[in-house]
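What follows is a set of notes on a single structure, which appears directly below.
Every protein chain of the complex appears in place save one, which is left out.
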Amino acid sequence: MSDNFMPSAVEIMRFMPEIILILVGTIIMVFEPLVDVKRKSALGFVALLGLVGAASATFRAMDNPGPAFQAMLMVDGFANFFRLLVIGVGILTIVASFAYLKREHAESGEYFALILFSIAGQGVMVTANELIMLFIGLEISSIASYVLAGYLRDDKRNNEAALKYFLLGSFATAFLLYGVAWIYGATGTTNLTEIRRVLTNRDLAPAIGLVGTSAALIFVGLAFKVSAAPFQVWAPDVYQGAPAPVSAFLSAGPKAAAFAIFLRVFFTAFEPIADKWQPVIWVSALATMIIGNFAALLQTNIKRLLAYSSIAHAGYVMVAIATHSQIGAAAVMFYMVAYAFMNIGAFAVVTHFSRQGERYVDTDDLAGLGVRQPVTAALLSIFLLSLIGVPLTGGFFGKFYIFKAALDANLVWLTVLGLLNSAVAAYYYLRIIVVMYFREPGESTVDLQPLSPGVLAVLWGSAVATLILGIYPSIVLDFAGKSAALVK
Amino acid sequence: MNLLNLVLVLPLAGFLLTMILPKNNASLIRLFSLVLSLAIFVLSLGLTSPFFQSGNGNWFVTDVPWIQSPEIRYHVGVDGLSIWLVILSTLLTPISILVSWKHIDKRVKEFHAFMLLLEFGLIGVFVAWDLFLFYVFWEVCLVPMYFLIGVWGHERRIYAAVKFFLYTMAGSVLMLAAMIYLYNKANTFDYTNLVDLIQRGRLSFTGLEQMLLFLAFFLAFAIKVPLFPLHTWLPDAHVEAPTAGSIMLAAVMLKMGTYSIVRFCLPLFPQAARECAPWIVILALIGIVYGALVALVQPNMKKLVAYSSVSHLGFVILGTFSFNQAGLDGAVYQMLNHGISTGALFMLVGFMYERTHTLEIKDYGGVSTPAPWLSTVFLITTLASIGLPTLNNFIGEFLVLQGSAYVSITWTAIAALGVILSACYMLWLYQRAFMGETNEHLKGHMHDINPRELAAAIPLLILMVWMGTYTKTFLPSISAANARILEQSKAGIEMKVDAQNNKTARLNQSAPTGDQPNVR
Amino acid sequence: MPTTVPLTWYLILSAILFGLGVAGFLFRRNIITVFMSIELMLNAVNLSFISFSYKWRQVDGHIFSFFVMVVAAAEAAVGLAIILTVFKNRSTLAIDEVNSLKN
Partner (left out) sequence: MNDQQLWLIPALPLAGFLINGLFGKKFPNILVSIIAVASVLGSFAWVLKTLGALGDLEHAHVEHYLTWIQSGPVNIGVDLAVDRLTAVMLLVVTGIGSLIHIYAVGYMSHEGGYYRFFAYLNLFMFFMLTLVMGANFLLLFVGWEGVGLCSYLLIGFYILKKSAGDAAKKAFVVNRVGDFGFSLAMFLIMVQFGSLDFQKVFEAVKPLPVDQTPGILTAIALLLFVGAAGKSAQVPLYVWLPDAMEGPTPVSALIHAATMVTAGVYMTARAAVIFQHSPLAMDVVATVGLITAVMAATIGLTQYDIKKVFAYSTVSQLGYMFIACGVGAFSAGIYHVVTHAFFKALLFLGAGSVIHALSGEQDLRHMGGLAKKIPITFAVLACAWVAIAGVPPFAGFFSKDEILLAAHHHAPWMYWVGVITAGMTAFYVSRAMFMCFFGSYRGHHHPHESPFVMWGPLAVLAVLSLAGGWYFKVPHYLEPVFPVAEGHHDETLVYISVAAGVIGIGLAALMYLIKPGLPDTISGALGPIYKLVYNKYFVDEVYDATIVNPMVAGSRGVLWRIFDAGIIDGIVNGTAVVARTVGGGLRLLQSGNIRSYAAWVTLGCVVVLLALGVMSGGVK
């Protein structure tokens, strides 16, 4: 470790996106009181600016990748990929939120600030090359999202969601932290590459049982964040209770970041004991898919249905992790992008449709949407078909790459079961389409306002992105493939 | 941009254009889609030209990379096998649109958009030379048909639509798995490459491997065909679908399955195909007799025709798995025949439904008195579908049965029972619906076939006679393509003739490509 | 030479504390207490950090524990706020009554 603790300019540049986000966030918080109540949404645009700034900073950071701050951070292509992803998620969320906040009379700066902080935290997560940084990033992101989940203070569902998320979240994080402590104890370092070095080195290698234990504890924490079985229990309640745009954010942003660190930790630090953790993830993946899909079959609340579906999708991603291969990692990256778009799109429709106080969140409420608002229905159908995994949508290629990787790794049974799962999944997504198109319009669609510009933009944006990913996936995939190479 | 690409792209373009047409101007939409689909048909006729010079080979090939990793190519082309199916699709789309002219009055825009999208998918399935591309088109067909049934169908449409979708989905995911597996092994999705690799022994599978892959593919196709006992989605889908839907479904979509079996299962997994052949044939034979018997007792016209399809397509499978020229030619010819005659039947039933809003046979009777021409057309179609000589089905059935006779006369005998039964159920239907005293409540609205409907029917009638009498137009190109496929699937066998258990060996000899009739 | 308490004892202690924290979360019915048992777990972790850093003769462990404390403080701030809102809406702190979202 160099004795000069002053970070170099390059290192600052590499960390610039997070810095920007934090600054902008703080600024918003500070100046909020000065902004007139009717103009709060202006802060939203400030936040958007911040995100754009962060994005451009990320592009700058791409030019000279490398470690930062005594290699506590590793700003490589992998990190930047996920940075851009979470930033993009942030942008979509904020744009989709304007109408919602106005509708709920809850416009305020902190909402935007919290999103920025959360994204900053995720930025730290994905760049972290060291378990403590990882923990801190995780906490920054989580704490912010705890608050977001309970954003509408006076809404029972909101703060129940917040409470559950908070308690269980910190509960799981404690396990993770304990795991960190143990691996520190076992190897004397928390730096991922160092850990790997120690574990591979014969004479330094500690008791495998010790390593396994800490790996298990860390797995608990991460699996919880990505809502993988058996730690998925919180997700449905939280996604259902939280404000629709926040649910969208949670299911895309933190999850992506969590998967990123999942990959980093298990593909880097615990790579030497891969043969040990692979079967665990195998089982977990299968369980996750089954729980998510089958439990979703009976859901009538759209938000809850999407929650279960997001569990199921986490399951597919776990399959990719179980492959423990580079193309598997690439598949994860691609999938998270595709998933972010289609899922945020779907949630955006819910945001728009649910109306004041989220009264209409039942699948049957969508009856006849195909007649009342053809465009909305059509776009939602695109997202749903993508979630099913119909070709020419991003979702399809996501699954395709995952299962291709799985077969490459000879996980034949996992592949077959996974694909059958996706066939089951088709049923509940189709039900929504059925309701929208095959049922006659009911009273629930009578007072439906036209789409607000924000939501409209998000819908079209995500829809186009979904289709592009479905027709020309190389755009993202090549990037992912190159970045995935840098994991180890 | 060769002709084929044009034919393939136009429907898609039409789909998008229709989407942006003003939704309130129904007649404009109808006219647009009709004219467009007719234009496509005319263009597609151009595709046949090379096959009259030399029946053989792939034509109008385009092969450009689409996705780098995994290497997926936009590789399309037509050969003697696919060309006629393409024509079938392009022909029946305008006909279906014409048929729906009055019948479809709600959400006209979406309807026609989906019809064109469906056409796009169908053509794509038949011309794709890249497995992945093929899969994409395969799934693309699923969506519009799902909507056609679900939105414009009858009472139990939702159940039928979902059942249809899930049935197919369940099959195709396994196919996807098999495809990916194949890719990981061969490192290409390109059909021609794959066949080539297998030919030259560069790509070979263990017995189990091949068997599983074959089954994964075959299951997906068998569901589409549908092969007994995977057929139960068909009656529901047909009964609930709107006329146009039934026509496209019966005439073209079912052929996706049979076509794909011939195209992929035989050359790619020759040995497994032969090992499974006896079992598959048994299912086909059951299907033939079973479908006919169940059709016999259907009270609902569409259901009757649907079950008759199960029976008819049994012949196609039988012919395919006879592994000889005659059988295979018959199978392919029968695909076209079934497309035309059954398509026509659904169309006519649709006409009757439009007049009376019932599909129950008992609600009809004596139709021929008020509607002589309608019943004449129906009669001719009936005769075609029961395989009367000089009409199309006869040729197909004859060749299929002849082909199976080379393998086992017992198969032929059982299958021939289906021919007897087909006469039973169709003529009984005709008698109950058209002969006798005119049913009271038909009086008044059971008017005769009108010019528009006639215009839709005539082409099919002409084809029935044409294909029944002058097979020279179609058969040579089909034979050529089939000969090649047989060659490929044989070459595969020779390669691992050692690994062959005697059962398949016997099958292999006693099913020659025909060249020596085996005088015992 | 002075006999020192062996490292394992600290670890066992921290394990016990952690276990107690978990148990507290599982068995206490008051949200505040539950929350506090989480804090207990975190501090149990701190203990093992310290002891490990002693084992490795490093300062890192101590620094980590500071980080953890900070984070814990932040969590506490947010957590208490959330608990407050829950209490405002339901006027109860019984954790089992916060179960309107289910199935």
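Should a chain be cited, it is by its letter among A, B and C, assigned in written order, with residues numbered from 1 in that chain.
The rule is short, and it goes like this: a contact is a pair of C-beta atoms (placed from the backbone, for glycine too) under 8 Å apart; a residue touches a chain by one contact, two chains touch by 3 or more.
This is a predicted model, so every value here is computed, not measured.
K.L.:
Looking at the whole complex, which visible chains does the left-out chain touch?
P.N.:
A, B, C
K.L.:
Which of B:30, B:75, B:163 or B:238 touches the chain that is not shown?
P.N.:
Checking the options B:30, B:75, B:163 or B:238, the one contacting the hidden chain is B:163.
K.L.:
Given the contact definition stated above, which residue among A:14, A:103, A:164 or A:324 touches the chain not shown here?
P.N.:
Only one of A:14, A:103, A:164 or A:324 touches the chain omitted from view, namely A:164.
K.L.:
Check the options A:220, A:337 or A:350 and report the residue that touches the missing chain.
P.N.:
A:220
K.L.:
Pick out which of A:236, A:315 or A:461 touches the chain that's been left out of the picture.
P.N.:
Of these options, the touching residue for the absent chain is A:236.
K.L.:
Even though one chain is hidden, which residues of subunit A still touch it in the full complex?
P.N.:
Touching the chain left out of view, subunit A contributes residues 163-164, 167-168, 171-172, 175, 207-213, 215-217, 219-220, 223-224, 229-231, 233-234, 236-237, 273, 276-277, 279-280, 283, 290-291, 294-298, 424, 427.
K.L.:
Spell out the interface residues on subunit B facing the chain that's missing from view.
P.N.:
Counting over the whole complex, subunit B touches the hidden chain at residues 163, 167, 229, 231-233, 290, 293-294, 296-298, 324-326, 329-330, 366, 368-369, 383, 388-390, 394-395, 398-399, 401-402, 405-406, 409, 412-413, 416-417, 419-420, 423-424, 427-428, 431, 434-437, 469-472, 475-476, 479, 483, 513-515, 517-520.
K.L.:
Which positions on subunit C touch the chain that was left off?
P.N.:
Residues of subunit C in touch with the missing chain: 22, 25-27, 29, 34, 95-96, 98-103.
Definition applied: only the chains that are shown with their structure count from here on.
K.L.:
Return the chains shared as contacts by subunit A and subunit C, ordered by label.
P.N.:
Output, common partners of subunit A and subunit C: nil, no chain qualifies.
K.L.:
Among the chains in this structure, which pair is joined by the largest number of C-beta pairs in contact?
P.N.:
The chain pair sharing the largest number of C-beta contacts is A-C.
K.L.:
Using mean C-alpha positions as chain centres, tell me how far subunit A is from subunit C in Å, no decimals.
P.N.:
26
K.L.:
So the centre of each chain is just the mean of its C-alpha atoms; given that, what is the distance between subunit B and subunit C in Å?
P.N.:
A distance of 66 Å separates the two centres.
K.L.:
Subunit C touches which residues of subunit A in the complex?
P.N.:
Going through subunit A, the ones touching subunit C are 132, 135-136, 139, 143, 146-147, 150, 153-154, 156-157, 159-164, 166-167, 170-171, 174, 177-178, 180-182, 184-185, 188, 190, 236-237, 240-241.
K.L.:
Could you list, by residue number, the parts of subunit A that touch subunit B in their complex?
P.N.:
371, 385, 390-392, 396, 400, 403-404, 407-408, 412, 415-416, 419-420, 422-423, 426-427, 430-431, 433-434, 437-438, 472-474, 477-478, 481
K.L.:
Okay, in this complex, where on subunit C does subunit A touch?
P.N.:
By the definition above, subunit C touches subunit A via 11, 14, 18, 21, 25, 31, 34-35, 38, 41-42, 44-45, 48-49, 51-53, 55-56, 58, 60-61, 64, 67-68, 71, 74-75, 78-79, 81-83, 85-86, 88-90, 98, 100-102.
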